[in-house]
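Only a single protein chain was left out; the remaining protein chains are all shown in position.
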Amino acid sequence: MKHISISNQPLDLSHCMSLVEDHTVGGIATFVGTVRNHSQGQTVIRLDFEAYEKMALSEMGKIADFALEKFEIEHIVIHHRTGSLSLGEIPVIIVAAAAHRKPAFEACQFAIDTLKETVPIWKKEFFENGSHWVSAHP
Amino acid sequence: MKHISISNQPLDLSHCMSLVEDHTVGGIATFVGTVRNHSQGQTVIRLDFEAYEKMALSEMGKIADFALEKFEIEHIVIHHRTGSLSLGEIPVIIVAAAAHRKPAFEACQFAIDTLKETVPIWKKEFFENGSHWVSAHP
Amino acid sequence: MEIFAFGIAKDILKTNKLILETDGNISVKELKIKLMEMFPEFQKLASLKIAVNNEYQEDGFEIKIGDEVALIPPVCGG
Partner (left out) sequence: MEIFAFGIAKDILKTNKLILETDGNISVKELKIKLMEMFPEFQKLASLKIAVNNEYQEDGFEIKIGDEVALIPPVCGG
């Protein structure tokens, strides 16, 4: 099963874990992104995330479908947050559940790596004296 | 920081996540083991875990120290449960927190792989018509 | 043609929806060239992709009247 969502409300790891509860599952790998206080030597105050929501959900769904097909996993959750996030808040949660741990890890890493490449979501970093869209310029 | 524990009480992922809260952290990889209902074609009813507790804590500490040294991570949590576990219950939680996701994943996988090789903990599987110590015989 | 813009593309256009006059159909490549002429800031981006009806499309793709078109500057989720 895949569970995809984009929300401007705080993400909840316990909820994501409950979505993959299943007695055939023996290993659950997760990735939780958090807003950290530094980026390329500058002090970060907050991050804003903006999504092209319809397309982002579609691309997240493609990642989940591909992961379910390519790796021996039973369930995958991809939840992304939008809006303004403070330090320590969670922009993204990935959960991959499988009978065995190796495919769970592989699917989880594949999902976060691909999400960062293909899903139309943008991140603006706010520093003490300015802001910029991350990765926009070479 | 490392956080190591062996307990006969239910493990709590939210608690483990709270141990690595830190504004320098941008990515948290976790592995949660769960008791699944089948093993090599047989239906599992429950698992018993037994630990040589002092030595197991020492070996888990070595894994954590090595992970903190080898990978660029800030924190690692290794919690293991003992006693009798029902389907869906959690024998082990690993949490690795880092500025970046790659070392977090590497440390998390290293920790669970090594735990299964070196930490003196034993698992007895109970089926409908019998039980056995897992991996005891070739 | 209505074109949705996100992230830095929205800042460059100073709007999240650009109305562009076109003579009938236009390819993704033609659209990119037109935008980079009108808004040279787009030339400085690490990349600029075009999505049509929620799918990335290559340069040769023909955009039709009524398609949902969006400008996708470098993404950075997670």
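Order of writing sets the chain letters: A, B and C. Residues in each chain are counted from 1.
As a working rule, a residue touches a chain if its C-beta (ideal position, glycine included) is under 8 Å from a C-beta of that chain, and two chains touch if they have at least 3 such contacts.
From a predicted model like this one, the values you see are computed outputs, not experimental measurements.
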Which displayed chains does the hidden chain touch?
B
Could you list which residues of chain B touch the chain missing from the display?
33, 49-52, 54-56, 58, 80, 91-92, 112, 115-124, 133-138
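One rule holds for everything that comes next: only the chains that are shown with their structure count from here on.
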Between the Cα centroids of chain A and chain B the separation in whole angstrom comes to 23
Cα-centroid distance, chain B relative to chain C, in whole angstrom
48
What positions in chain A touch 2 or more of the other chains?
33, 112
Considering chain C alone, which of its residues make contact with at least two other chains?
none
